[in-house]
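As you look at this complex, bear in mind that one protein chain is not there, while each of the others sits in place.
To keep things simple, chains are lettered A and B as they appear, and every chain counts its residues starting from 1.
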Amino acid sequence: MIAQNVAFWIVALSMAGAAVGVVRTRNVVHAALYLVVVLGGAAAQYILLAAEFVAWVQVLIYIGAVVIIFLFGIMLTRAPMQSETALDNDQRWPALVVAVFLLGVLIVLLVDAFGDQTIRLDDELLATGRTGNVGSSIFRQYVVPFEVVSMLLLAALVGAVAIARRD
Amino acid sequence: MQLNQFLILSAFLFCTGVYGILARRNAVLVLMSVELMLNAVNINLVAFSAFSNAVSGQVFALFVITVAAAEVGVGLAIVLLIYRNVHTPDLDAVDQLRG
Partner (left out) sequence: MLDHAWVIPLLPAVAFLGILFVGKRLPFKGAELAIGAIGVAFVLSVVASAQWIDRVESSTGEEHGLAALGHDVLVVPAGADGEEPPPTGAEEPHTAEGDEDHEAAPVDPVVHSVTWWQSGGVEFTVGTHVDGLTTMMMFVVTLISLLVFVYSTSYMRGDDRFTWFFAALSLFAASMLTLVVAENTLQFLVGWELVGLCSFLLIGHWWEERDNSAAAIKAFLTTRTGDIGLIIGIIIMFFAAGTFSITGINAYALSEGARHLLLVAGAACMFAGIVGKSGQFPLHTWLPDAMAGPTPVSALIHAATMVVAGVYLGARLYPVFYEGFSIADGGLNLMAVIGGVTIIIGALLAFVQDDIKKVLAYSTISQLGYMVMALGIGAWVAAVFHLFTHAFFKALLFLAAGSVSHSGAHHSFDMKRDMGGLRPYMPITFWTFMIGSLALAGIFPFAGFWSKDEILVTAGETGFDFFLYVGLAGAIMTAAYMTRCVYLTFFGEYRGHGQPHESDAAITVPLLVLAAFSVLAGLVNATAFGIEKFTEWVEPTVFFPTLTHADFDVGKAVISVSVAALAIGAAAYYFFRREELGALRGLTRRNAGAKAGYTFLVNKYYLDHLYTDVIVGGVRGPVAQASYWFNQRVIDGVVNGLGTTTRRAARLLYDFVDQGAVDGTYNGIARETGEAGGLLRRLQSGLVQRYAFGLFAGVAVLAVILLIVN
């Protein structure tokens, strides 16, 4: 247990720092890289929670594809590489207030609701997170959402092409 | 491990994403903040799935990842289009719907 906790804390802190970096850095590309850290950290957390399939999908999709798209987007929109202009707009401080406030509310709520609940890392958990289990769950119980999501992907693909096409 | 750890981590990420959405000028950065939020949600889902030994949480998380990917694609397409029109990725320049 201690090992997991330590691992958790290291990963968590780096994720938090990277997240703050995403929203605070003046360099867009740096923000993308910080995002990579966050996404990787998330994958690490999944593994800690014995959700291995989700973790690898996370790495594959998010880090492997989404971030690439982001970088393409940054490139195509000629985002200023240098920090000539500030990347934050006028409502920074009110936004900070709202965010902190929301955080406070959530923490209070969570502490209040889930005070000392623990996650037991046992074989049952491992069994749950096995890929085979996840797969069978998808293709049995959640096959309809699965198909719908594939339609969604198709629509998104077509839509993205349609929107961004130069005509 | 305590459930709360994951949940508070997720809350932190989420709120950071909120801050990013509200405070960042660049459209792409906003999208990145959205990704932060989605990941926060994913962590939450998986944590609960582990907590209650239900696999549906993970399935849900998978779906969220999928949808997030699709959303990023479309979103960036839109950003590109906007960029073509206003020639800047700055969201403050897009106020044509001003009342």
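Quick notes on this structure:
FYI, a residue touches a chain if its C-beta (ideal position, glycine included) is under 8 Å from a C-beta of that chain, and two chains touch if they have at least 3 such contacts.
Here the structure is a predicted model, which means the values were calculated and not measured.
Shown chains touched by the missing chain in the whole complex: A, B. Only one of A:Leu109, A:Leu126, A:Val143 or A:Leu157 touches the chain withheld from this view, namely A:Leu109.
The residue touching the chain not shown here, chosen from A:Val11, A:Val28, A:Ala42 or A:Ala95, is A:Ala95.
In the full complex, chain A contacts the hidden chain through residues 89, 91, 94-95, 98-99, 101-102, 105-106, 108-109.
Considering the complete assembly, chain B touches the hidden chain via residues 18, 21-24, 30, 91-92, 94-99.
Criterion: only the chains that are shown with their structure count from here on.
A separation of 7 Å divides the Cα centre of chain A from that of chain B. Chain B contributes residues 1-9, 11-20, 22-29, 31-33, 35-36, 39, 42-43, 46-47, 49-51, 53-56, 58-59, 61-63, 65-74, 76-81, 83, 89-92 to its touches with chain A in the complex. The part of chain A that touches chain B in the complex is made up of residues 1, 4-5, 8, 12, 15-16, 19-20, 22-23, 28, 31-32, 35, 38-39, 42, 45-46, 48-51, 53-54, 57-58, 61-62, 65-66, 69-70, 72-74, 76-79, 85-89, 91-92, 94-96, 98-100, 102-103, 106-107, 110-111, 114-119, 121, 124-125, 128-129, 133-134, 137-138, 141-142, 145-146, 149, 152-153, 155-157, 159-161, 163-164.
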